[in-house]
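Missing here: one protein chain of the complex. Every other protein chain is in place.
So that you can tell them apart, the chains are marked A, B and C in the order they are listed, and the count of residues begins at 1 in each.
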Amino acid sequence: MPYDAPSDLETFRQEVRDWLEENCPQSMRTPQPEDEVVWGGRREKFKNPDSKVWLERMAERGWTAPHWPKEYGGGGLDREQVKVLNQEMSRINARIPLHSFGLWMFGPALLEFGNEEQKKRFIPDIIHGRTRWCQGYSEPGAGSDLAGLQTKCEDKGDHYLINGQKVWTSYADQADWIFCLVRTDNTVKHEGISFILFDMASEGVETRPIKLISGSSPFCETFFNDVKVPKDQLVGEVNGGWKIAKRLLQFERSSISASGFGSARGSGMLELEEYAKIHVGTDSDGKLLDGDLRGRIADHQMYTKAFGLTVRRSQEQAKAGQEVGHTASIIKYAAAKMNQDKHELMIEALGTEGLGWEGEGFDKGAKMVTRGWLRSKGNSIEGGTSEINLNVVAKRVLGLRDHQ
Amino acid sequence: MPYDAPSDLETFRQEVRDWLEENCPQSMRTPQPEDEVVWGGRREKFKNPDSKVWLERMAERGWTAPHWPKEYGGGGLDREQVKVLNQEMSRINARIPLHSFGLWMFGPALLEFGNEEQKKRFIPDIIHGRTRWCQGYSEPGAGSDLAGLQTKCEDKGDHYLINGQKVWTSYADQADWIFCLVRTDNTVKHEGISFILFDMASEGVETRPIKLISGSSPFCETFFNDVKVPKDQLVGEVNGGWKIAKRLLQFERSSISASGFGSARGSGMLELEEYAKIHVGTDSDGKLLDGDLRGRIADHQMYTKAFGLTVRRSQEQAKAGQEVGHTASIIKYAAAKMNQDKHELMIEALGTEGLGWEGEGFDKGAKMVTRGWLRSKGNSIEGGTSEINLNVVAKRVLGLRDHQ
Amino acid sequence: MSFVLTEDQEMLRDTAINFTRDELPVKHLRGLRDSGKNGVDPEGRQKLAELGFFGVLIPEEYDGVGMGMVALGQVMEAQGRTLASTPLLQTACIGASAILLGGSEAQKQEWLPKIASGEVTTALALDEGSHHNPAGVATEAERDGQGYTLNGAKKYVQDGHHADVFIVVARTFGEAGDKHGLTLFLVPRDANGVSVQTLNTVDSHGAAHLTLEDVHVPESHVLGAPDKGMDILEPVLDRGRIALAAEMLGSSRAAFEMTHEYLQTRKQFGQLIGSFQALQHRAAKMFTDLELTTSCVSAALSAVDEQRNDIAELASLAKAMAGETVHLVSNDTVQLHGGIGMTDEHEAGFYMKRARVQEALLGSASFHRDRFAQINGY
Partner (left out) sequence: MSFVLTEDQEMLRDTAINFTRDELPVKHLRGLRDSGKNGVDPEGRQKLAELGFFGVLIPEEYDGVGMGMVALGQVMEAQGRTLASTPLLQTACIGASAILLGGSEAQKQEWLPKIASGEVTTALALDEGSHHNPAGVATEAERDGQGYTLNGAKKYVQDGHHADVFIVVARTFGEAGDKHGLTLFLVPRDANGVSVQTLNTVDSHGAAHLTLEDVHVPESHVLGAPDKGMDILEPVLDRGRIALAAEMLGSSRAAFEMTHEYLQTRKQFGQLIGSFQALQHRAAKMFTDLELTTSCVSAALSAVDEQRNDIAELASLAKAMAGETVHLVSNDTVQLHGGIGMTDEHEAGFYMKRARVQEALLGSASFHRDRFAQINGY
């Protein structure tokens, strides 16, 4: 049963602390290796059995989705209480019990746009990590023009029939269900899109992992061939899917830029300037021998510092209740540029040491840099290209209009 | 009387050589100071009296316009003969007898588009340097969109009446006549433009020199207030001026890029790397102490070298009869960027020494750099902005189309 | 680190912006230029004094308002917006800081109230070559009976053509290039042996070369400990750099606004030029750089008030970023205005000219990239 939050915040903090002390297994208070991350769903193996216990206990209280309404199994906490919960969790280094597109993207949208029956049916399984969701948005022909999607959804009386193809579907091969944009009217563009849900085990669904220039990836191509979908699995109005899609994109974009493309640190990778010092060499004062490269590294690191300060400024302004749309709009563009510049400089600093793909003869960390360099090229494409970002800044922030 | 060219080129060369030996005054075989350049026209003072003699002698043979037809006073030489004449003139360092927009721009266009009477009336005065012409193209409201010009030309039966304003008219305050684009129909754009000639001494013409950010300039604003123009001074068809204008622009653009924005060398100005060495300092190996600046200077000088090679390649290809439109199209864009980068780096290398405007306390050459730096900002604007240049490359060379 | 202004700071900011907009617009600078004033503006100085701007850093006990660097940064940004030629950087920031950080109690009593009231302006006489180089001082200060005798020459002293007192950095030990062995001296403009060559500069603010020939300075005019001048000089310079970065941010913002306005009103080929995508992307990139620079300047200003230990790094960051941004923006301001931007009649050129002076003062972007790299150990 969800916890009944007390009105007094300090009492609440004490209770949370006590509860965590009692219920968070010791192994869940240690740094999480990549392969112990819990995504839930039918295929979840819980490599560490404590992960299962920890997820179940947290989900039982609704604390995997602490601010969602209690009636659907959420924690029902207010903003201040959520903050306390997070503080107490990080105080003991408690792991995040559940990673989930359901929690981060689909759930919030369903709570806003779904009907009562849909919420009852899907939300609790998200909170408990029983259903793993994937997102069926991008299509091969659409690119930046998301609304150009062509996956066809026909009304067959007692069901919908879906035919088409999605691409860049993260973890489609691991997911149980998909939330998906489909075309229900091809005479209009944005107004002909619907938002539909279905089981990835349905007949006619096929997934194929995508290999990137940097190697394997979580992305898939996903094919729908005469997939039958019950009619009660369409969310919102028929042809009313675009506004749901847009809301979801906001969640996605903010999560991409917040993550800062977190490069896989640890595991042998060094900082840019360390690589430069090792491979380019330094003079007796410790200055890099290549003055030209040194200047460009400094330039980049200044940009990085400026970026970090801008993120902090944006947060502080938000806290102070100031308008931050202007600042936020540039974050993704700048983050992509920064991460790409960093990797270009790292590859340059590494010289031939940065040219390894696999096997012996190259430093392990350096090979990660090489893969990371290639992967970073996607930063200015995924979740809205840099060109689209600049358009948005020009139009929404600067108010510049298109040709009239 | 124009010279009757012999068929044999070497005979011709000998005759030219003899004639020059006899007719080119000794003082006309020395480097030309700025204030002895002859532009001709009513106001010409011929500071050095030999300049007058030299001009008259050359004009007499039609050799101020050696390839123009003899019937209008030109030299009537063919391409090979013109080359010989130029070679022989530079052999003895003979000065160019006449600088003239009439010779470079207006004359060729009039020969192509003017009627017989107009050619007879205007061409000989150009060749003899008796009339100095200026060009009335740009208008304050038009900018890159030259065809957006608004200077009104009304047909008043026995004359035209002109009202409007031009800007960037080079040497309007020194010129005798103007060739001018005017609007004869404001219901259409390009098809409503005519090409007209008139005397700058006409009632209602007023000029006002323009001061640039770099100081005084040859440019003027030119105002037309009820200027009456005889009807036989319109060239080509009424409303048929645009094609003449375009042809003229080709002459103008090629003369701007060919000149390479020739910075006023000599007179105390040093090369970029010399300024850097003096003001930034070098280590014991002679390397610039600021490694970051050094890399950027090298980068720029590589670009400069590449540019020079590209100009030579374009010339060689032209000689070999190959298509050079592609190469030529990028020259102006690259020349502007190169010249601006050079001046930015010079100003940076000079430090506070590059911040002088006038008066004591600054090196004379450095003050010229400062003015040159400011003046260079116009390179990407005059004669077609860099943005327009890039449009042209994208559309004409790369065949990219506008939105359909 | 604080990125949000207090109410007091916001009020000061508004006051300053309104003041420079109304009283010291670019037109005013043009007027000073055209009437041969070379940036010298006694009436302007009087008004600044009345508004208390000279005393922003000076504690109340010395007749200042003691509002700190974030506050001063607002004033600097405002003056940057209109390119106002004022003695604030040299006096309210550098002069006041030098005396606050290095002065004896007697010196504070003597000088700070005069600075706060606008009675005395100061100018730092440091560099001797054409690039900023604090350790490169060769000007000699030789001990004599009751003080020191100074000999040397200083180049491009900002406000040197009108300041009342110079803060001269001279060498009491070692050789040009040594960080140690510098000493700071207060030298009145009218001291024997001081000669001032006024400079007409590209930004119309003016400046001066200084020559010191056997200038006697009494013991009481030594600022801080002899030979240890760098201990005062570095933090003072960093404050100056940060204040100057704030000024540059103001100039960048104003130039960008001018361009932004033009993009929305100027038509070419029947379309607003701001509707051309290539220009939209350029504007968006400039906006991005402005936002990044704003964060750096804010962080650096507040770091001084919070006495953080990364002031030097933030100062170099702010100055270098502001430098890149102000050139990018002021160049594009001219370019996007086209021909009219090239004329003296338009204000675009004033921004471009001033930007190069801002760049050269207290260390160029290249200088500060080098320093940033050094601080970060490579």
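We adopt the following convention: contacts are C-beta pairs under 8 Å (C-beta built on N, C-alpha and C of every residue); 3 or more make two chains touch, one makes a residue touch a chain.
Fair warning: this is a prediction, and the values are worked out from it, not measured in the lab.
Enquirer: Sort through B:Val38, B:Ala59 or B:Ala276 and give me the one touching the missing partner chain.
Expert: Candidates B:Val38, B:Ala59 or B:Ala276; residue touching the omitted chain: B:Ala276.
Enquirer: Which residue from A:Pro140, A:Gly204, A:Pro230 or A:Gly399 sits in contact with the chain not drawn here?
Expert: Touching the chain that is not displayed is residue A:Pro140.
Enquirer: In the full complex, which of B:Arg57, B:Arg294 or B:Lys367 touches the chain missing from this view?
Expert: The single option touching the absent chain is B:Arg294.
Enquirer: For the chain left out of this view, which of A:Val37, A:Ile213 or A:Ala320 touches it?
Expert: A:Ile213
Enquirer: Name, in rising order, the residues on chain B that touch the hidden chain in the full complex.
Expert: Its contact residues with the unshown chain are 273, 276-277, 282, 286-288, 294-295, 297-299, 301-303, 305-307, 309-310, 312-313, 316-317, 320, 322, 326-327, 330, 333-334, 387, 389-391, 393-395, 397-404.
Enquirer: May I ask you to list the residues on chain C that touch the chain which is not drawn?
Expert: 276-278, 280-281
Enquirer: Considering the entire assembly, which residues of chain A contact the chain that has been omitted?
Expert: Touching the chain left out of view, chain A contributes residues 138, 140, 143-145, 148, 167-168, 210-213, 215, 279-280, 290, 292-293, 344, 347-348, 350-362, 370, 374, 377-378, 380-382, 385-387, 390.
Operating definition for what follows: only the chains that are shown with their structure count from here on.
Enquirer: Between chain A and chain B, tell me the centre distance in angstrom, where each centre is the average of that chain's C-alpha atoms.
Expert: So the centroids are 58 Å from each other.
Enquirer: Cα centroid separation between chain B and chain C, in whole Å?
Expert: Chain centroid spacing, chain B to chain C, equals 42 Å.
Enquirer: In whole angstrom, what separates the CA-based centres of chain A and chain C?
Expert: The separation of the two C-alpha centroids amounts to 45 Å.
Enquirer: Hey, what residues on chain B touch two or more of the other chains?
Expert: In chain B, residues 290, 292 touch at least two other chains, as defined above.
Enquirer: By the touch rule stated above, which residues of chain C touch at least two different other chains?
Expert: 276, 366, 369-370
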